[in-house]
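A protein chain is absent from this complex, but the other protein chains hold their places.
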């Protein structure tokens, strides 16, 4: 097993005919992901190297039985595309698009919650990779191998860094989940921790957090109450000054809220080992895995 | 048993200090209904003949453990009051107010549906009477007696007329439910038929419909599929011309849609006996009850 | 409240929907100068709140001033299904590449607005639904979420609009929904809206019904009420806050509660009578409301007899009796009354009436008996 994407994933890509969309769609297919359709309004009837393109998600789902959507459209259209995918019955929506207005995101979350059903990963995330099974998004699969470490992260390259170091130590991953760097992501650490806890293939979990909000504190509490598997954490941003957005819209220390120190302390207080560098994280994981 | 209101009803009245609100509140209490609190913003801390008044529903529910609300505030404030009651955990909301803007109603229904939980009767309805148990609303209880006929109606006085004729023939009611005369009521015939079907005290059901919409047609289909108890119907408005609103906002024949003839035909096609006058309805009920 | 076509179009234009340039005119001279200002060809359109006016000669195209004069002269004052034309709307004729249909209504069962889109415009939608249901695309809009761009795409693709105008039609539907919500309409129907040869969307008609209950939030719209075309009795009743609908017969009817009044009309008809009106004196009717109601009923010269059918709940029968006695003192009606009083304070009411011994007023014990009696009195 693995979480979110696997051999059962039947992917429909929104924005499949765009430059980025088509590039990563073909990349994902080349990895082995079942890419069954795409959506671009006005391009219905065309295809991308054999992947049929539809005008609407409803048509795409009806024709291709897609269960997962990847959203690659520009920020001004992304909220609409997510809602359309959910309305068409898609169960898992992975939104790569960066820069979606926050109020659009809030409306999307409220609607998904009430419609019940669709799980949203992202937006502003690198996607989900389950090594050896499926890759949906922009995670460079070459750095990861199959294994039993689940990784969930607010940052893309930081994840690659950690995954790469694990691979160098001979450790692989069940799934790598990028939840994205926006202030209010569609899925939180807690949502993904729950999945990893229930996934028999995952034996150890790495969470890579950063400054801003209290998602890591919430994760710490959830781990204490519900996660029996070992968890190793990394927090980026110890040197970030208050009031400054550090690249990710969500990475900001507000007053005394959201500091890396507080997050690391909360995790450690609940028994999570926190590495101070990506290398230290890889070392801790190796140490635990060896037991 | 009975439906919607009974001895377990703990009523909180919104608009309790108004002229109509206070009059009917005391009437309902005199009948035996447990009236436990009222809400009028700015009048918190006062009481109506011993019934404590609160500024908000949250305070009222916390202090009096109310489970049912009656809404008596003017139309401009009624939607807000219904939403407030639901948000405070009230399970049954009976809205008497006439003249609530239709778009307010739609927003209320959508919100109640997603919040899951609260049942709304009305608006623009006379309320619900379960003879011998509780009366919530403006139905004059004197014309009804305890018994086994459930009545659900879009019209108030027409219901009194039918109930009175039944009482004269020695028949009483489990509950009398006025669903109201607005185009889109909070609860439909189908919702109430379902309750009567499940209520052991109800042996026979009367539905009193009128022109407009297709609530009676929907009821006919529901009865055919789900109601095993005998149903007698009345439809008002055979002589109503198309395009004219007949008193109730919902009572309008639009083109060929919503005629009394079509409704009567739909009900009869599904085995429901339809009386042509209120007296005939009472006669039919008496005939069936005697079997 | 039903709006006239041109009022509906002004409402649509307020929300960014393109409509043809036009002017309203109440006289032939005004119509001709409007046509001159707008240019030719132009359409001369009867402003009445009823469908199918085109087939009945209520819409004509004028190629010059002479034709505009002739058409306006013919249409102004004409009778369309019982309604007199008081105004015409003169508008620039539109070049048409495609004619489509769109509407927004309340779906009672779904408790949500329903959007309909069809590529068969200019035809009654019930006819399209019967003949080619596949030509109609529809969807419900969640009132909390509102109309989303993808709703527009879905409708446009499903209805099969021309591919190059999918986006424009979607935006048109979004604007229609915005109008529906912002103006608190019960119905917005545009039949047809067209695609011009320049591939632009334009609304050529507008049928808008506004929610009377919401009018307090839209004082500008409240002034759109077309009093001149209203029936004089209905106008009189409205001023007195009574719910009154004029009918074709000769028996005036008053009752309390809409359902009971509708039922009373039906029972009168079953006994062979023809009701002259629907009048609901309302829950809790007081004496003065009853008096006012009698005046309204009797102002219709066709009324030969009046039926009072009161089942008192909140309404007290003694109050009704007092109102009737007061009305007789003020108006001294020439036609007979049949009065049935039942329910709250019925004995008191009956006693009052007996004591007043009003001329030509008959008591009845039941609704059936009352109806039978009043029908007899008009024979």
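The letters A, B and C name the chains in turn, as written, and every chain counts its residues from 1.
Quick note on the criterion: a residue touches a chain if its C-beta (ideal position, glycine included) is under 8 Å from a C-beta of that chain, and two chains touch if they have at least 3 such contacts.
Fair warning: this is a prediction, and the values are worked out from it, not measured in the lab.
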Exercise for review: Determine which of the presented chains are touched by the chain that is not presented, and list them.
Suggested key: A, B, C
Exercise for review: Check each of A:29, A:133, A:154 or A:263 against the chain that is not shown and name the one that touches it.
Suggested key: A:154
**Study point:** Residue among A:5, A:215 or A:284 that touches the chain left out of view
**Key:** A:215
Study note, to complete from the structure: Across A:26, A:62 or A:184, the one contacting the chain not displayed is A:184
Check your understanding: Of the listed residues A:1, A:30, A:63 or A:106, which contacts the missing chain in the full complex?
Key -> A:106
Exercise for review: By the contact definition given up top, give the residues of chain A that touch the hidden chain.
Suggested key: 75-76, 99-104, 106-107, 109-111, 113-114, 126, 138-140, 142-143, 153-161, 164, 181, 183-184, 188, 208, 210-211, 213-215, 218, 234, 236-241, 244-251, 255-256, 260, 276-279
Exercise for review: Provide the residue numbers of chain C that touch the chain removed from this figure.
Suggested key: 144-145
Practice item. List the residues of chain B that touch the chain left out of this view. Key: 41-42, 44, 55-59, 77, 80-81, 83-84, 87, 107, 111
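Definition applied: only the chains that are shown with their structure count from here on.
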Point to revise | Topology of the chain contact graph, where touching chains are joined (line, ring, star, complete, other) | key: line
Exercise for review: Report back the single chain whose CA centre is most distant from the CA centre of chain B.
Suggested key: A
Review point. Which integer distance in Å separates the CA centroid of chain B from that of chain C?
Key: 27
**Study point:** Distance from the mean Cα position of chain C to that of chain A, given in whole angstrom
**Key:** 55
Point to revise | Overlap residues in chain B, where contacts from two or more other chains coincide | key: 114
Review point. What positions in chain C touch 2 or more of the other chains?
Key: 142
